[in-house]
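Here's the structure, in structure tokens; my notes come after.
And then chain A:
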Amino acid sequence: MSLLNVESLRVSYRTRRGRLEALSNVSLSVGEGEVMGVVGESGSGKSTLGLTVIRLLPGNAVIESGSVRFNGVDFLRLPEEEVRKMRGRVISMVFQDPYASLNPVMKIGEHFAELFLEHGAASSEEEALREAGEILERMGVPRERLNDYPHQLSGGQRQRVAIGLALALKPRLVIADEITTALDALVEAQIVELLKEVKASYRTSMLFITHNMGLVAEIADRVTVMYAGEVVESGRVDEVIRDPMHPYTKALLSSVPRIGGPKDVKPIPGEPPDMHNPPPGCRFHPRCPFATGNCRVEEPVLKGIGDRYVACHLW
Partner candidate 1 sequence: MGLKEYVLSRLLLTPVMVFVLLSVVFVLMRVLPGDPITMLEGKNIPEDVLARRRAELGLDKPLYQQYVDYIYSIFVKFDLGYTALERIPVSYLIATRLPATVELAIASSIVAVAIGVALGVLTARYQSALVKTAVRVYSSVVYSIPVFYIGMLLQLVASKSIGLPTTGRLSPVNMVVLDTLPFRTGFTLIDSIIAGRPDIALDFLSHIVLPATALGLYLSGVFTRVTYLAVEDSMSQEYVRAARSRGIREWGVVLRYGLRNALIPLLTMGGLQIAALLGGAVLTETTFNWDGLGLLVYEGILKRDYAIVQGTVTIYAVIVALVSLLVDITYAYVDPRVRY
Partner candidate 2 sequence: PRAPAVKVKDVLVIGTTDSIQTTLDPAEAYDYLGVNIIENMGEGLFAYEPGTARIVNKLAVSYTVSADRKVWEIKIRRDAKFQDGTPLTAQAVVWSWNRTITLNQDPAFLIADLIEKAEAVSDDTIRVYLKQPFEETYVKSLLATWVAFPVNPKTSPMEVVKPPRTLDMIGPYKLGAWKPGEYIELVANPNYYGDPPKTPRVIIKFYKDAQSLRLAVENGEVDVAFRTLSPADIKDIMAKGQLQVVSGPGIAPIRYLVFNTAKEPFNDKRVRQAIAYLIDRNQIVNTVFMGQFAQPLYSMVPIGFLGHKDSFKEKYGDRPNIEAARNLLRQAGYSEANPLRIELWYTPVRYTPAEPDIAAIIKQNLEASGVIKVELKSADWATYRSLFKEEKIACWLLGWYPDFLDPDNYVRPFYHSKANGWLRVNYKNPTVDRLIDEQVLQPTDQRLKTLAQIQDIVADDAPIIPLWQEGQFAVAQKNVKGIVLDYSQIFRYWLIYAEVKG
């Protein structure tokens, strides 16, 4: 039994232009201590997935069907207050923009103290700060930084703080939504190293959301590839990279030039679909070189092939 089981999740947003289905029938599972990478281009629904799992969707989102089971409990049906108490303690999240995800008027220490006190994990502020100092150092930030405001830290340090906050209460699942996108290459590499260490020491499960297949290859155990709100493929990372089954995964992998490799780039033709009017049938068919008549009409379902899943009529 996995720690997290997402089943047939359908989430939409109410917008001015009407209903926008951000997740259509998404299923995935994350095992205990496992890192699940989620890749896909912008707008494919990665963040929506992460926010649904932690139940922090914006007000105009509607969970239409499906379930998110956490340790077997249907997370979506728990009362809000209970979910709130679980957030931070059992399940937590790190966001993309380190410059925006810390409160600019609160010291780093205050962030930690607030967290500890809120969840009763410390009895006093001093205790909380002592704990926090420890965590901070494990994240590679000097303890003295507790007395600083976020703006006094560099981007990388802030993201370390955010990760520290998410891990502080040793949650069982951390959702990391593009946490390195806003960072410079060298800093990104540092954070990736940090995550690898965290993975080894905390044994926390992780939903690692990114659009960079390379990063997934670095840290994730398994990967789920999303396209236009749907899961198109999932499986063990090395297998998916070595032998992508879905044309989209293939195209994605070959669109990135590799240093030392051939110098030609093979872009995926066309544009991603307008999510208000997704194409019928397979959503990838307008851009798919292998598309057949059937692809235009019939929506492929996610089929299990060994321990891999793919949603394509070719399989």
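Quick note on selection: all candidates are chains of the complex that A comes from, given by their letters.
Just so it is clear, a contact is a pair of C-beta atoms (placed from the backbone, for glycine too) under 8 Å apart; a residue touches a chain by one contact, two chains touch by 3 or more; residues count from 1.
This one's a predicted model, so the numbers in the text were calculated from it and none came from an experiment.
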Touching partner of chain A in this complex, from 1 or 2: number 1
Chain A contacts candidate 1 in the complex at 54, 56, 59, 84-89, 92-93, 95-97, 100-106, 114-115, 118-119, 149, 151, 162, 165-166
